[in-house]
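Chains shown are a subset, placed as in the full complex.
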């Protein structure tokens, strides 16, 4: 099951530099752990914005939520989730 | 250069069935022509909506526009274009 | 896989009464056919608006799209799709 997810970070302005740095490091570790499982297929930076667009290939909506909610910045992001399926005009049988 | 593009179709209600069918056929031909060039990497249906999310790999913004504006439904779609680049946390060197 | 779907009808003002009536009849037939399969669990009217909120239990995002896009009014509705999963505070093990 493929999802396209857009995440916009709202960095809290009350955090000091150390707290920001610590969150960033844990954010990277968590996202890379999931990328290595093969479930987080693409992690793209939106050019010029504090946002990413990601493509995930998961077993279920529950697994999608498990992955995204494990990110330390999860409560501080605006997240848009789009579930996708096969387009009749697509020439490839597979989604990815 | 990778773009993620979301297209929402606003089907004109003044068109009769034949006109709609003719547009749909030409839309499929055009999108498949571009997919075969390898520039239109993914064409995904948004589950439950008259929309698609596409990933294109083009030479330039001009080529992106050439492709999208060649679609017969181009004037009747709401289109959101997002240019992407490498994310520092991505484990793959390449975008695709 | 459970989805909550909100559909707002934008009735084309260029259609005459017969065309509207014909669409309405085919809309009812289609939605009832899917309700009888047990996949379209709830079809609720939003009180005071030309909208419905529906709960569907489907095999896949593709099946969700098959059902919704089979509705005659599909191109004339604004549709919001929300995929759901288990809430940690829910006391029932099952979603439905």
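In order of appearance the chains are A, B and C, and numbering begins at 1 in each one.
Just so we're on the same page, contacts are C-beta pairs under 8 Å (C-beta built on N, C-alpha and C of every residue); 3 or more make two chains touch, one makes a residue touch a chain.
Remember, it's a predicted structure, so these values are computed and weren't measured experimentally.
> Shown here are 3 copies; how many are in the complete complex?
In total, this homomeric complex is built from 10 copies.
What we mean here is this: only the chains that are shown with their structure count from here on.
> Where the CA atoms of subunit A average out and where those of subunit C average out, how many Å apart are those spots?
Comparing mean C-alpha positions, subunit C is 28 Å from subunit A.
> What whole-number Å value describes the gap between the mean CA coordinates of subunit B and subunit C?
Distance between chain centres, rounded to whole Å: 26 Å.
> Quick one: report the Å distance separating subunit A from subunit B, using the average Cα coordinate of each chain.
Distance between chain centres, rounded to whole Å: 22 Å.
> Which positions in subunit C touch two or more other chains at once?
61-62, 64-65, 81
> Residues of subunit B touching subunit C in their complex?
The touching residues are 9, 11, 13-14, 45-50.
> Which of the residues in subunit B come into contact with subunit A in the complex?
Result: residues 2, 4, 27-28, 31-32, 35-36, 42-48, 52-53, 82-92, 95-96 of subunit B touch subunit A.
> Which residues of subunit C touch subunit B once you look at their complex with the stated criterion?
Going by the criterion above, the answer is residues 3, 5, 12, 14-15, 61-62, 64-65, 68-69, 74-76, 79, 81.
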